[in-house]
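In this view, the complex is presented without one of its protein chains, the others remaining in place.
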Amino acid sequence: MNVEIDLTARERVPRWLSYATPVLTVLAALAVSAVVLLVIDVNPIEAYRLMLIETPTSEIGMADTLITTVPLVLAGLAVYLPLKAGLFNIGAEGQLVIGALAGSWVGLNVSLPGVALVPLMLLTAGIAGGALAAIPAWLRAKYDVNEIITSLLLSFVALQILSYMVRGPMRGSSGNFPQTDRFSAAATIPELFMRVHLGLAIALLIVVFTYLLMTRTRLGFEITFIGSNDEAAEQAGMSRYKVYLLVFILGGAFAGIGGISEISGVQGRLRAGFEPGYGFTAIPIALLGRNSAIKVLLASLFFALLFTGGTNMEIFLGIPAALVEVIQALIILFLITGEFFKRYRIDFTVERDPTPTPSETAGGDA
Amino acid sequence: MAGFLGGLLNATVSAATVFILAGLGELISERAGVLNLGVEGMMLSGALGGFIVTVVTGSTWLGLFAGIVAGMALASIHAFLCISLKANQVISGVMLTLLGTGLTTFYGSRWVENSIDGFSQVTVPLVGQYLVDIPVIGTALFSNTPTDYIALALVPITWYFLNHSNMGLELISVGEDPEMADTMGVAVFKLRYLAVIIGGGFAGAAGAHLSLAFSQLWVPGMTAGRGWIAVALVIFAQWTPSRMLVGAYLFGMLDALQLRSQALSFSVGADTPLAGIINPTIDFLMNGQIMATYPYLATILVLSYAVIKTKSDRLAVPSALLQSYSRETD
Partner (left out) sequence: MPESAFLEMQNILKEFPGVVANDHVDLQVERGEIHGLLGENGAGKSTLMKILYGLYSQDEGDIYLDGRRLELDSPQDAIDAGIGMVHQHFQLIPRLSVAQNVVLGEREPATLFRSDGESRLPEAVRSNGVVQALARRFSLGLDVPTQRIDDLADQYGFDIDATAKIWELDVGQQQRVEILKALYRDADLLILDEPTAVLTPAEAERLFDSLERLTEEGLAIIFITHKLNEVQSVVDRVTILREGKNVGTATVSEVTQADLAEMMVGREVLFNVEKDGVELGEPVLQLQNIHADNDRGIESLSGIDLTVRAGEVVGIAGVSGNGQKELAEVAAGLRRLTDGSITVGGTDLTGAKPKRFVNNDVSFVPEDRLRYGCAEDLSVMHNAAMKEFTDERFGSQMGLDYRELAAYAEELVEEFDVRGVRDVTETNAGDLSGGNLQKLILARELARDPDLLVANQPTRGVDVGAIEFIRETLLEQRTDGTGIVLLSEDLDEITDLSDRILVIYEGEFVYETTPEAADRDRIGLEMTGGASTDAATAESPQPIATGQDGEP
């Protein structure tokens, strides 16, 4: 008897499945994480209630979630936009860091009133992020050098440069810590409410901008088309070169702005290792939200909730924040699995009568 | 200066071992067509797994074994997702790193306090001591931990396996053209699984070397990006074990130099023309953090140079890298 597993690509994904998949995968990941929690003697229901219900319903929790959303959504868009053009930018981390660095430099070294200084910082950060992103984009567009590898490696270059700057040229006057001086009031992004800074408004504007770009403009049409079939797109007269550079530079600029708004709006000074891998979390965010910029925002909110909820779990239940990272990774791993079941139908067939196979004749046959 | 050089060389050998082990593992996986960006995560789990078992059992060898198993366990997730479920290799790999980092930080925090007797230096038997006494290079060459020697031995073994065994030949064919390999009766899925999991074992061993021999302690996140350097190293070495050996020592020396960069000072005399520019430039280039960017920059340069200068069908990159394979059914 022979069990045969037959995979067939689905011709059309049933509508219910495309909505159910993300929900089910998140639930599955939470279920597996529950086992992890049980191992360390934490009631998973209590933990999840704290993380997913109390955090977003308390004022502080909500504010923290919104604050964390800002860099996440901007980095998420930095991955999302190239993804729409069929490219993989896994260097949002570096673009975010380099933006924070360039913006901080302006904030610390240029004296202007806040109305002018903050926009200048944001602009510089955007340019720096865009410039870093332009390298892999150009290498890909011009020479077909794989953008995945180059964007990733440039991230680590950016992280080291940050480390160098805060230890060397930009180190603050107080003490030996690898960090800059505190930003002046003029260099601080103003607060909106409850410590939530103006960066949130900027991020939302950028989400809307990206949404409109993709759904209301010719450029968006070109990006979508090139992302789906670049050969047909070129045949129709669209330019791969232009679009590849554009999506990467725009994405890099968004990430850069995300970086400086986190520094100027939340942390107040630039430190080495100032952020917990937002640029990498951006990859699953873009994957979850790849259908539209709005969904990227929703995915960012969800991950921001995981971050802040994780911090709360740490504070109130003594659960290490590292668990959040585990849960995040699990969600994505399950999401990938879910993708598969969405795309393929699996049939099991049990076959009787195995045809007797001629026994292999061993030995040389010269 | 001799003492400094000797110390640097010693540290280089030990640092290079990390890159050799992790790099060879990644190389095997990539030659079979599967990119695994989870090296950092697999290394961390190897480091922690190895450390815990060593603390509990007191045996570094059991620890090393545990490290290998931990790396393999994580790699099998990647293998299942990418080979059976045809998931995107990039995303799965990055998530594997997140998972490995998270899990080891989570479970590893309470092991930080522990101390172990890690692998100690072993001298080459018989004539060993005389060789070790050779100034500067003596200890670097002839007095190292067992893992250093194992890593060194694995380079020719991997080379031999890939180029002079049927399994190696089949593995390469799977990474070049899985469809054709399937036609010729090669077990595509089995070999890809094998390559990814063996690759994970190598990464686990690299991590175990880090915690059991290199630093002899456990700190969350102790790989400090070395897994990513290993990924870069495979590209730098253009997918060949022998070049990887060279690259690993180069990157290993950079790694060792970073820790010692403060002890270094090169400068030209103040009266030399352009001294005002040259000296700060040297300082900048010799800075530890700046030196840490060299492996990445060098890799980007090598990759770009290779892609631009080589005809596309002669590139060193395995032709089917990143491509999932599904048997065509009619």
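For clarity, chains are labelled A and B in written order, and residue numbers in each chain start from 1.
Quick note on the criterion: a residue touches a chain if its C-beta (ideal position, glycine included) is under 8 Å from a C-beta of that chain, and two chains touch if they have at least 3 such contacts.
Not measured: the values here are computed from a predicted model.
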Completion exercise
The listed residue (A:P113, A:G175 or A:G237) that touches the chain absent from the view is A:G237
Completion exercise
Considering the complete complex, of A:F225, A:Y278 or A:F302, the missing chain is touched by A:F225
Practice task
In the full complex, which bits of chain B touch the chain not displayed? Write them out.
Solution key: 161, 164-170, 172-173, 176-177, 180-181, 183-186, 313-314, 328, 330
Practice task
Just the residue numbers, please: which parts of chain A touch the chain that's not shown?
Solution key: 11-12, 215-221, 224-225, 228-229, 231-239, 355, 362-366
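To be clear about the criterion, only the chains that are shown with their structure count from here on.
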Problem - Euclidean distance of C-alpha centroids - chain A vs chain B, Å - result: 26
Problem - chain B residues touching chain A - in the complex, by the definition given at the top - result: 37, 77, 81, 85-88, 90-92, 94-99, 101-103, 105-106, 109, 220, 225, 228, 231-232, 235, 287, 289-290, 292-293, 296-297, 299-300, 303-304, 307-308, 312, 326, 329
Practice task
Name, in rising order, each residue of chain A that touches chain B in their complex.
Solution key: 6-8, 36, 88, 90, 139, 143-146, 148-150, 152-154, 156-157, 159-161, 163-164, 167-168, 277, 280, 283-284, 287, 320, 322-330, 332-333, 336-337, 339-340
